[in-house]
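Of the protein chains in this complex, all but one are displayed in their positions.
The first chain written gets the first letter, and so on, giving A, B, C and D; residue counts start at 1 in each chain.
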Amino acid sequence: MVPLSYYLALSAILFCLGVAGFLFKQDIITVFISIELMLNGVNLAFVAFSHALHQVAGNVFVFFVMVVAAAEAAVGLAIIIAVVRNRNTLAVDELSQLGDK
Amino acid sequence: MNLVPTEFYLRILPEIVLSVFALLIMVIAGPARHGSRARVNGWLAFIGCLIALAAVTVQAAHPGDAFSSMFRVDDFTIFLHVVLIAATAVIVLLAMDYLPQQGLERGEFYALLLFATVGMGFMVGSVELIMIFIGLEISSIATYVLCGYRRHNSHSTEASLKYFLLGSFATAFFLYGIALLYGASGTTNLYQMANQGLHISPDGISHAGLVLAAAGLMFIGLGFKVSAAPFQMWTPDVYEGAPALVTGFMSAGPKAAAFAVALRVFYVALQDSSATWFWMIWAAAILSMCLGNLGALRQTNIKRMLAYSSIAQAGYVLVAFAALGAQGASAVLFYLAAYVAMNIGAFAVISHWAHREERYVELKDYAGLGFRFPWLGFCLSIFLFSLIGVPLTGGFFGKLYVFQAALHAHLIGLTVIALLNSALAAYYYLRVMVYLYMRPQEQPIECAPFTAPLWLAVASCLGVTFWLGIFPTRALDFAVKSAQQLLH
Amino acid sequence: MPIALHLWIIPLLCFTGFLVNLVFGRRLSQRAAGAVGVLFPAVAFGYALWVVSQWSALPHPYLENHAWWMQTGLLSIPFGFQLDQLSLVMLLIVTGVGLLIHIYSLGYMAHEGGFYRFFCLLNVFMFFMLTLVLANNYLLMFIGWEGVGFASYMLIGFYFHKDSASRAGMKAFITNRIGDFAFLIGLFYIFDHFHTFTFSQLFPQVQRMPVEASWGGPLTIIALLLFIGATGKSAQIPLYVWLPDAMEGPTPVSALIHAATMVTAGVYMVCRSASIYDRAPHALSVVLAIGALTALFAASIGLLQRDIKKVLAYSTVSQLGYMFMACGAAMYGAGVFHLMTHAFFKGLLFLGAGSVIHAMSGEQDMWAIRAAAPGGLRKYAPITFITFLIATCAISGIPFFSGFYSKDKILYDTLTSGHGSALWWAVGTLAALMTSFYMFRALFVTFFADPQAAAAKVKAKPAHGHDDHGHHAPHESPKAMTVPLMILGFLALVGGYIGIGDRFEHFLDPIFATGVPPLPVREIAGGEWTVTIISVSIAVLGLLLAWLFYLKNPALPEKLADSMHGLYELVFNKYWVDELYGALITRPLAAFSRVVLWRGVDAGLIDGAVNGVGYTAGAAGNGLRRQASGNIRSYASWVALGAAVVLLYMYWGGPRV
Amino acid sequence: MQLTLFLIFGALAVAGAINLLVQRHPIYSALSLVTVMGALAVEYLLLGAEFIAFVQIIVYAGAIMVLFVFVIMVLNAGEVIDQPRSRIAAFLGLPILTLLAIELISRVYGDFGATTLTMGSPMVQTGPIGQSLFHEFLLPFEVTSVLFLVGVLGAVVLAARREKPQVVAATRQQHDQEKAMAAAQR
Partner (left out) sequence: MDFLNHTIVSWTIFLPLLGIVALLLVRGEKQERMTALIFTTATFLLSLHLPFHFNSAEGGFQFLQRIPWIPAFDIHYTVGADGLSLWLAVLTTFLSVLGVLVSWKSIKKNVKAFFILLLLLECGMLGVFFSLDLFLFYLFWEVTLVPMAFLIGIWGHERRLYAAVKFFLYTMAGSVLMLGCILWLYNLSGTFDYMTIRQQMASGLYHLSPGTEMWLFLGFFIAFAIKVPLFPFHTWLPDAHTEAPTAGSVLLAGVLLKMGPYGMLRFDLGLFPNASRAAAGWIVVLGLIGIIYGALVAFVQPNMKKLVAYSSVSHMGFIMVGVFTFSLIGTQGAIYQMLNHGVSTGGLFILVGMLYERRHTFDLSEYGGIAKVMPIYAGFFIWIVMSSVGLPLLNGFVGEFMIMLGTFTATVAHAHVYGMVAAVGVIVGAMYLLHWTRHTIWGELANARNKVLQDLDRREIFVLTTIALLTLFMGVASPYFLNKTSATTAQVVQPFQPHPAVQSAGLVVRQGAGQ
């Protein structure tokens, strides 16, 4: 007997840790990974709700989220590769050529 | 298992047409990659857009829901389809001028544009959150790629990465909002949420708080996409770094689509809690206008300046958004239409003037342009005037409608701030014209020959800008009807 | 209406002259321009004479109205003219003396530049002056009032290349405007109370009102305001300062405008408003006091002036004071009488002075003239001398000359009238003494050889002369100048006789019968003869003193000046009034405008605020820009912050649904 | 029992996530994420989401994360030893995060505090999921193909090396000409 709220809290924690990763990590790939962590947190919430509501839909949503994550990963990593080719760095803080100085 | 009824496909016909043409381009993009034959891709894409526009009429002839009520064809859908596909058509035309000039001509550009439009089509037509999310992702991913299209340029790739990372970050919030809303209501269909009322979830417990949190989270995602403050920080950098034409596209299409989604979500699904989220919109509107306009004041790069301007423009749309009701929605729609026309028009001129590798995007590069190339200068001026909100242009009538709606909703303070902002904004738009006409040029910059697609594109933007400004009745009626259908 | 006089033709004739010379003057020869300039006033004078011939057949007053000048609501102002005894007198003076001076100018201005321009302006002056005297309402009168001011301004600045001339013109105009300001407010009060400016409608209304006993009565206020206007135009204390400077203009101008006609407009206006003044005894007392004080004050300054025109200018101020004294004593007829004789003799004096200056190639300093004309100028310019002598006698009040009759009348009236008093009579008499002294001083110094001629040196500073004159030996002036001198000499001699037995005043009586019963006349011992004898002795005394000082014993004045050094300096420097005005008003105003208003308030405060808004916006924009550092994680932090705030609001701040 | 499992794997997931944060080398972060995913797969199983649990392992942890690791290898990514330059993230990051976490957790926790889930509820079978994918969710399912297409196209556009050398040369030449022209005009 696990209360729904436990699952939701876990999902929120994971989501927030993802945010933290985005905010604090220094290299692009980890930042991207943090986004995946956030999505995982959301997925957990979907599944938990799906379970609580006795619906299939939530599971399907998670499926779609994964699909999206896959597409995003493909493009995102391609972008990262393009960036690295241009700049030869993976440090997020290095990528601030644009911006008001 | 029943066959899917034909109307369902007719209802998404524009998307199908666009996808088909995008695939076609992908297929022939290989053989026709370079040289004069590359132009075939562009014309193909343009024809695709025209056929898609024709398909919109087919779509319009079959109003109703499709695919388990995931997609809805109503006037709202039609209105935005017209705007978005027309915008893409213009961008395609411009690309035929821009890409060869930049040495970037490859068919994939057009395919990505069309796919992005497909995504936006689904965003505006869907009434179900997951579908909306997927549409959003399609258009976003395509746009991320387009931003980095000049892949050997560090600015372009940096912009792409910034947009991608921050965009995904914001999308995660949006998705979390969807999850919470799903949990609170047991459904992801917006109209179903509206019908059952969000106060009572299937378990019989009120989840009003959760709904509000979901509203906030979704606004973060959507606010990011429309570059509303305080989620606007990415805009200047990405707009500056992306190829000028892509910037034009980004500032128009995805923004309009995201606003459409916001309308559906907030006006339809979340209408019961409007008393709460209203203030969020209200604050975001003020912040967007002020931050956008103030930030633009001292910019020297015209793309960056227009980025800040687009933040401010989002603020004006949010003013209409805050007006609520059919009037607010129709004002949003009308303003978006006008904004798309004038902003793409402005970027058309800018992207043509940018020259190879976008060397000339600083304001000083525009010195004396107005008299050396009178038509180019004239067009840019008209678009800027429209952005300022000078009468006889679509921008003016859009603003008028926005402010009228806001005043109608007794949002006096908001309207006054918006009015003052639009006066403040005049400064930096005018500054461009100061360079165009009032400063002597420092170096003679030659202008690439004006190609037919460019003229066609600019002329249509000009035409629409004036049409919306002088004879707005038809567009206005359409917007009103769309808004009414949205709410029913 | 049996006779239509078409009075409008008279001013318009002069205006035509103005226009003709304005448009074609440059292309006309000097002779033709002069002919045009003289012809139109001549015809006007002829027309005026014809009007006189019709006099007996006319209704009194004769009125005519033409188009509306202004017409809206209650305000309707016609181009309307009025001919009555007063305006008839003025008409004749203006056209007559004016014509003579025009003719004189033909000779005087022959060698000056801008010949056509001079006649142009002289004609336009005539036009405005005639409008002033013929107007049937205050506002039309105001056209003339301002217009003559304009003409005077232009003519004072005739030698525009001289800074002093343009400065003097400006000073005249602005000082006049200060008076006009009060005049205008007086007009506003009139309209506020009576809803009309037309004499024939206004005065009957006024005449139904009682005599006011307080200072605050409407008529008193109106009368005082109008009088302030008059002090501007007629150069009374405190606004007299422009007239001496106005001598920068060509001498005929001084004669016509600043002696004979324009400056008397104030007197004319006060006389015209007799109905109002009669009911405002307080205002009358002010008029009397100001007039008497001005007479004395200006005369005292005249005592020590070295420039012949300046002497005459202060004399004019002083004589105008006499006229106001008459008005202040409610004896308007005497004022007008003096106005007329003054026009003759002062016009003559100025023309004579002009002739002298002409003879001396532009020299104006009396001592310099004396030095440059060995043996006395009278030998070289006998006609000028004789006419000048006549005029001097007239102004000094030597019996049987015109000035004697009018001035004597004024002094007598001041003493005896219910509004007058012995004090002001004494002041007037003292001024008369001074007048006699300084006029004969001028005569002696200018026309008679210095008894110490052998040793004479020009002590005076080099005088400012007319650039256009060459330097020739002293000579008599041409006919064009001497003939008007002679005519005016004749008038100055006999002009007073029409006043014998108060005939002139009785002629004017219908105008000044305002319905207020005259105050009882104060009886004095010996009646009029007492006053006359005193006046005559005073005049002779002045003559003798002048003779003593400047012919008999020329060393005496210096000794006297040394013994009363302070007083001498004070009077010689015209009581420092110009300097006082400059230090108290003109310069502080300019400095205030420049430093406080312009630099401080306008550029600093207001525009500073405007630009400050812009600057603040720009600075705010720059501040915002600093946030756009380009750092992805910073941007994400902003998004997260936004998210946190939004959620916080949704969580805590939002209205519960 | 369920609670225990939930707690164990929940703790594992959180620990993985924290490890992701703490690790300095991206490869360890990626592997930490795989840990999180695995732990979550167990949680999905606890929630009866069999299909999702396996997809999580196979597709997410298997395919997507492999892609990550692959890219990390390709780029030869190492530790980033840069000084952090985002002042706002450094100073405001933690407060913001704390605020956000408190808000989210308390909200979701508070709203469903009373709802408990029983393990007794039936497992979601793969069959119904498939059915709904081709029935109710036909449109999104079809549209994801477009999504993938875009993904592929994007990856190709951005990452593929394929420019023909002579074209590049021609482009350069043109560029140089333009520059020379501009210089001459100056």
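Structural remarks
Methods note: contacts are C-beta pairs under 8 Å (C-beta built on N, C-alpha and C of every residue); 3 or more make two chains touch, one makes a residue touch a chain.
Keep in mind the model is a prediction, meaning the values are calculated, not measured.
Interchain touches from the omitted chain, evaluated on the whole complex, reach B, C. One chain of the complex is left out; on chain B, the residues touching it are 371, 374, 385, 388, 390-392, 396, 400, 403-404, 407-408, 415-416, 419-420, 422-424, 426-427, 430-431, 433-434, 437-439, 471-473, 476-477, 480.
Hidden from this view is one chain, which touches chain C at 22, 26, 63, 65, 67-80, 117, 136-137, 139, 142-143, 145-147, 150, 153-154, 157, 160-163, 166-167, 169-170, 173-174, 177-178, 180-181, 184-185, 187-189, 191-192, 195-196, 198, 200-201, 589-590, 592-594, 597-598, 601-602, 606-607, 610, 614.
Here is the rule we go by: only the chains that are shown with their structure count from here on.
Averaging Cα coordinates per chain places chain B and chain C 78 Å apart.
Chain centres here are Cα means. That of chain A falls 95 Å from that of chain C.
In this assembly, the C-alpha centroid of chain A lies 25 Å from the C-alpha centroid of chain B. Shown for chain D are the residues in touch with two or more other chains, namely 84-86, 89, 93, 96-97, 100, 103-104, 107-108, 110-112, 115, 136-137, 140, 144, 147, 150-151, 154, 156-158.
The residues of chain A that reach two or more other chains are 8, 11, 15, 18-19, 22-24, 31-32, 45, 48, 52, 57, 60, 64, 68, 71-72, 75, 78-80, 82, 92-93, 95-100, listed in rising order. Here chain C touches chain B in the complex through residues 614, 617-618, 620-622, 624-625, 627-628, 630, 632, 634-636, 638-639, 641-643, 645-647, 649-651, 653-657, going by the rule given at the top. Across the interface of their complex, chain B is touched by residues 8, 11, 15, 18-19, 22, 28, 31-32, 35, 38-39, 41-42, 45-46, 48-49, 52-53, 55, 57-58, 60-61, 64-65, 68, 71-72, 75-76, 78-80, 82-83, 85-87, 95, 97-100 of chain A. Remark: chain A residues 19, 22-24, 31, 92-93, 95-101 touch chain C in the complex.
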